[in-house]
Structure formats: C-alpha cells, structure tokens
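One protein chain is absent from this view; the other protein chains keep their places.
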Amino acid sequence: MNPAELTHTIVFYGLALVSIVAALLVVTVKRIFRAAVALATVLVCGAGFYILLDYDFIAGIQLLVYVGGIVILIVFAVMLTSSLEDTEIRPSKSRKALGIISSLGFLATALIAFQSTSFPLSAPTPEQPSDVALEIGRKLLGYGSDGYVLPFEIISLLLLSAVIGAIVVARNPLKKSSDLSGQSEQSDGSAT
Amino acid sequence: MGYIDTKKSTKAKVTTVGNTPINVVIAPRSPSGADSESLLTTIFKSVKSLFVGMKVTIGYLVRPSTVVTQQYPENRETLKMFDRFRGQLRLIKDENNYMNCNGCNFCEIACPNGSIVITDQRNPVNEKLELERFLWRLDSCTFCNACLQACPHDALEWSDGFEAAVYDRRLLVYTLNDYAGPPVKAINRAKKKEDRVEELLATMEPRKQYGGPVPLAGRKMPGVPALETENTKDNASPKHK
Amino acid sequence: MLENLLTHSAFEILTLSDRAAQALAENPWEAAGYTLLALGGTGAFLSLLGMALIYVERKVAAHFQCRLGPMRVGWHGMLQSIADALKLLQKEDIIPEKADKLLFFLAPVFSIIATVLALIIIPMSPSLQVVDLNIGVIFISAVGGFGVLGILLAGWSSNNKWSLLGAMRAGAQFISYEISVTLSLLVITLLAGSLQLSEIVQSQQDGWWIWRGHIVGVVAFFVFIISSTAELNRPPFDLPEAESELTGGFHTEYSGLRFSFFFLAEFINMFIASALGATLFFGGWMPFHIGGFETFNSIMDLIPPGLWFAGKTAFIVFLMMWVRWTFPRLRVDQLMRLEWKFLLPVGFINLFAAATIVLTKLYFFPGQ
Partner (left out) sequence: MSFVPGLFHWLCLSTILFSIGLYGVMTRRNAVGVLMSVELLLNSAAMNFLIFNHFAAKPFIDGAVMALFIIAVAAAEAVVAMALFVAIFRSRKTVDVTQIDTLKG
C-alpha cells in the first residue's frame, strides 16, 4: 500500500466514522438545534467524500448549497419555532421499535443485495474528464441525446415555484404586507 | 422642508371640532420630494450625496491639522483651554488683588443647587456690609453659569483650571475670596475722599482656599488628615447649618 | 535570471500543498514539514494580520473623525493591539448559566475555522498560497456559510434575546447578500473562464478585469464591495451587532478569548473579502499590464508580485474603512430593499451583459 493509498484509506474511514456518529446524533439528539449542527457535520463530511471520489466541483456545490443555504434555513426554522429550553419528547416505544426494525431491515436487505450483485465495474484507472465542472456544464445545457437541458429547466422552474410558494405560505395572513416592512426575514420576499 | 410655506399652500379649509371652527392649511408637497423626480434623478442624487460624505471624511483623514485630540498629560505646559470653557469659579481680582465682590448674595440666590454660600460681616470702619467668606462647592456645581449671569458687579469668572481631582471630597469646597473685607469699589471711594483708607485696608483679613468651615458637619474621614480650620464658629458658620 | 523575470512565464505557481504532494512520494517527513509550515504559517499570519488590521482600523477611524486614536502603547500606539490581546486573554471567561454550553463553545470555533479555510486559498504571490483548489471561487463562497453558522450558533446558544435577534439578522443578511456576491463572482468567472483563483489571476496578464471588462467589471466590482461589506456585517450594514439596539448582537454574552475569536474572524474576513476583490478585479499579484506594451509590462514586473497583492488589498481594505466611518447604519428594511430591489436586478443584468461580452469578445485584448 503506497502512502497516497494509505492516506486515502485513513481519510475514508475517519470521515465515515465522524459522519455516521453525526448522523446518529441528527436523529437521536433531543435538542433540535444540536441536531442541526450535527447535520452540518454530516454534510461537510459528505463534501469530503465527494473530494475523495474526485468530484471537487460537486463537493463545492454541496458546501455552498447545503451548509451555506439549507442548514442555515433549517437553523432559521428551529429559531422561529422553538426556544433553547425546548427539548423533543422521546418517541413512543412502538414507534422506536418500528423505526429500528424498518431501518435495520432496509440496511440488511440492501447490504445482502450489494454483496450478492457483481457490478459492472469500469477499468481500475479509467480516464476522468479533465475538467468536471466544464463537462457538467456541457451536460446540463446539452440538448442532444445525452443532454439534460429539459430536467435543468424543470429544476429551475421548481426552484422558482418553491421560492414563490414559500413566500406565499410564510406571509402572515393577519397583517397587511406593508406592516411587515420592519421584519427582516419577511420583508420584500427575503423569506427564501 | 421643516416648515409650512403658507404662500405656496393652495388648499385651506375650515373644519369644526365640536363647535369650534379650525382653519386647516394643507401643506404643499415638498418640491424636492421623491415624487416629483424621476427614479434616475433620485438614484443619481443619492449616489452623489454618498460621495459628498466620503469627500468630507477623506478631507479629515488627509489633513492632520483637523485633529482636535489633546495629548493631555504631555502637553500640560502648552495646553490652552477655549474661551468658553468653564473650569472653576473664580472671583475677579484687580492688579492689587482687590476683588469686585461685595457679598450681595445674588449669585447665592441664583444658584439652582446651593453650591454657593456667602456670609457677610459689617465692616467696623465704615459700618457697611461686606464679604466675609465666599464658599463654592465644586462637588455640587453643575457649571450652569447662572451665578455669572446674576452677578450685578461683574465679580465672577470661570478659570481654565480643570484639574480638580482630590482624595477627599471636602477639598472640593473652596473659599473663593483671598480676604474678608471691602470690595474694590469701597476702597476706591475711600481713596478719592482720602477717608481712612489705611484703616479700611487694615480690616482685611486673609482667607485660605480651604480655610472655610468644614463641610460634612465636621466629621473626620479615616486616613485623611483633618482640614486646617479657623475658630470661627460663632459668626462665620454657613447658613445652611 | 533577469530575462526570466522579465517574461510572463516567470510566474510559476507553486503552492504549499503542491510542494507537500510532491514531497509525499519521496520523503513523507518533508511533506509533514510543509503541512506544519502551512498550518503554523496560517495561524501566525492570522493572528498577526488580525492585530495589525485592528490597529489600522482604529487609527484610520480616528483620523476620519478628527481624533488621533491609540497613542500611548509604543510609538503612536503600535503595540496597542498586543496590549489588548493580553487584556482579553486575562479576562474572566463567562458562560451564561442557562446557555447551551456545547454550542456556546463551538460557535467561535466555527467562525475562526471558516476564516482559516478561506484564507488558505488566497493567492498572495505565485509561490505564496497554501492550497490552489480548482473550485476556488465556489469554495470561498461556500466556507462563508460556516462563519454565519457560527454566528447563528452564538446567538442561539447564548439564550439571550439580543443575541438571538442579532444572529437572525446576521443570517438573513448573509443569505440575501450571498446571492449578489455570487453573481458578481460569476461575472469574473465568465470573463476568466475558470474557477481556480490562480488561473483567474493569470488570465489578467493583459490587464485587470476591472478595466478589461470595462462597464461590466466596474459594476461587478461595486456590487461585490457593497454586498461583501454587508456579508461581513461591517457598518453601514452592521445590524447584527448594532450596539444602540442590540447591545452587542450575537456576541453579547461572549468575553475573553471566545470574544476575541469573533473579533479576529471579523477582521480577517475583511482582509479575505478585500484580497478576493483584489484577486478577481485587480489581478491579485499580477502587475499592472497592458496587452501589447511589452516594455511597459516588463518595467511593471520589476515590482514583486507580493507587493502588488499587498497594495491592492490594502487599497480595498482602506475603501471599506472609508465607507464604514462615513455612512450611518441602514435600517433592516432598507438593507433588504437595497439587496432585493436594487443589487439583485443589477447583478442579474450585469451577468447577462457579461455573457454577451464574453460571447462577442467585446472586452479589451480578447486575444490569446
């Protein structure tokens, strides 16, 4: 095992350990804000995994969108709907058992399936496109047989409608919009 | 526009509140308001105003002469206070060290928080009332200038001195007059008449800066040496006691 | 040697991570040494730069306001920052009774980590850069998220209403202005055709983008400066810590070392924003070049690249300080209106204009 491979392995197992522990914290911690921090850890580890897989661009996007956007939105949701002293009530025993059984069942099934399947692996060191970001851009806007321009447009429509829908839903119906100008998170459509 | 220009106002109507008719003038819209301007003009003007502000501040930055900070303990010798600075109250004295104050009590009456206490005595030579002791309490003074405005004899002024830090609050009670005795007017009048001047001047007895009756009802403070006092309990005790 | 210096190819990029990777194959200890140098160097640079910036800010602020600023400790108060740091270290470390102690402890760490992560990819000179990521521009706007996460954590875990309000303002402000910053970064990415910071610098060999991209570059620069000032929570956009309304905002409950972390991160972030602005719009360490005038360019090359970078960054830092000490603080609704009704449309139009310019090669010196 050469040093580069050794580093790769160590980093993989280290990140995996951190991210599994953090993921367990996300689903079990009683204080919801701490769960959000754990979620941020999982997602950062995810970016690390993508770098290990040589998808630096996706890792950057993961950090940008997940940590810079989604986690902050979730933190906002926590701030707006609970206080520091609030702790979540433990789920009932039956619900917990159901959750454990179903998730472990899924895990076991999937692992058995993976073990028994022989995937058509590509060559050990096949060539990766030199510039992943450039290639992704070509794919996203390509309208040939391997292009994704239609999904891309649909995603942008989805984002737009999500933004507008969020504004409409989050607006306080009891107040007129002119009264909201003093509130930072609700004025001028900044609810996104 | 902070005022209503009645000439320009085109609308005026009368409304009644109860039975009282009230003239209501509807103020015209400000001609420089945003409504009468195009958006571009507004943007241009506001951006320009930003640059005006930045020009002012860079002007201060590049001209060290605009700095107003005084490096106080270092420049103690050359420090010059400003004309209107109110440091400590002082009695105006002429070159012979005679003062204008005749103890008329106007300043004491004018003082809003009783920082000035004046005691008078009758001069044995000309039987006139004159200043015996002018007490000024810096610790309760608000430097409001009411005493200077009230003084009919132009006897008070503000000095530059601002270094009044002491370890004992009692030291903030000053006797402003250097002597108890006739004001400069009385002396000059006596000089003109050649009328017992020497005798009049002989009635002046010196006063020390901290020589007044001890405030705080004469209590002693631990660790502070007792003030030097005169035995003037009978006739010179302050009025508020 | 001289001929080498006088040609553009003299700018060979060699980052610390490159050196470490090269050394890893032959001598792991050398690689470890480079890693240690990168870590220690970044740490030392961070603290020294923070103290220097705080001193400069105080001096500049004082002279903008007809004052002198710190004058007592050292010559013209040069050692004031060190004295302040010593004072902060000695202060009692207070954690509020009802605070969420774990998160309270984590918040400043998040802030400083974001700062360090952003600092390591700034190209300060051809040979002075810790890591040269090929997604540099995305990375730098991504790690900004950690910083604001730290602020949100601080506000929440303090269990104090002022902190919470300040943190929520910071979050709203960051998310809003992040869009404008990204839009103006995208303009330069379009012009330079790369996300890698060193390549963006090298794409400005014939001239800096702010004048090569003429109107588009200038507009993007102003949008970038305004919105990054807002992202840094610096006045006139300092609503998250508006003293007169929220006492100290998100760091109301912090004291001593933890507070100094926030303070340091704030000033280093100002440096990072300025360095990024210098790199993207003023060519980073690239000397002032005009395409075609080789003699002029080689004269300009005599000034070392590090000095060019320092000078440009210092200029933008000064610009930010100038703005800070001139304008009054905005209201929350004015802040949001500025972003959503003005900067955002301007940014989008500018991006379209940039795309058009790149397609038609209307910018100066489109050769190469």
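Labels for the chains are A, B and C, by order of writing; each one numbers its residues from 1.
By definition in this document, contacts are C-beta pairs under 8 Å (C-beta built on N, C-alpha and C of every residue); 3 or more make two chains touch, one makes a residue touch a chain.
This one's a predicted model, so the numbers in the text were calculated from it and none came from an experiment.
Visitor: So there's a chain missing from this view; which of the remaining chains does it actually touch?
Guide: Within the full complex, the chain not displayed touches A.
Visitor: Touching the absent chain: which residues on chain A qualify?
Guide: 1, 5, 8-9, 12-13, 16, 19-20, 23-24, 26-27, 32, 35-36, 39, 42-43, 46, 49-50, 52-55, 57-58, 61-62, 65-66, 69-70, 73-74, 76-78, 80-82, 88-89, 91, 95-96, 98-100, 102-104, 106-107, 110-111, 114-115, 119-123, 126-129, 132, 135-136, 139-140, 146, 148, 151, 155, 158-159, 162-163, 165-167, 169-170, 172, 191-192
Assume only the chains that are shown with their structure count from here on.
Visitor: Between chain A and chain B, how many steps is the shortest route if every step has to go to a touching chain?
Guide: Counted as steps through touching chains, the separation is 2.
Visitor: So using the touch definition from the top, which pair is joined by more C-beta contacts, A-C or B-C?
Guide: Top pair by contacting C-beta pairs is A-C.
Visitor: Taking each chain's centre as the mean of its CA atoms, how far is chain B from chain C in angstrom?
Guide: So the centroids are 52 Å from each other.
Visitor: Can you check the complex and tell me which residues of chain C touch chain A?
Guide: 24-25, 28, 98-100, 102-103, 106, 133-135, 138-139, 141-146, 148-149, 152-153, 156-157, 159, 164, 167-169, 171-176, 178, 195, 239, 332-333, 335-337, 339-341
Visitor: Enumerate the contact residues on chain C facing chain B in the complex.
Guide: On the chain C side, the touching residues are 60, 62-68, 71, 322-323, 325-327.
Visitor: With touch defined as at the start, can you tell me which chain B residues reach chain C in the complex?
Guide: For chain B paired with chain C, touching residues are 50, 53-54, 56-58, 60-61, 64, 66-69, 71.
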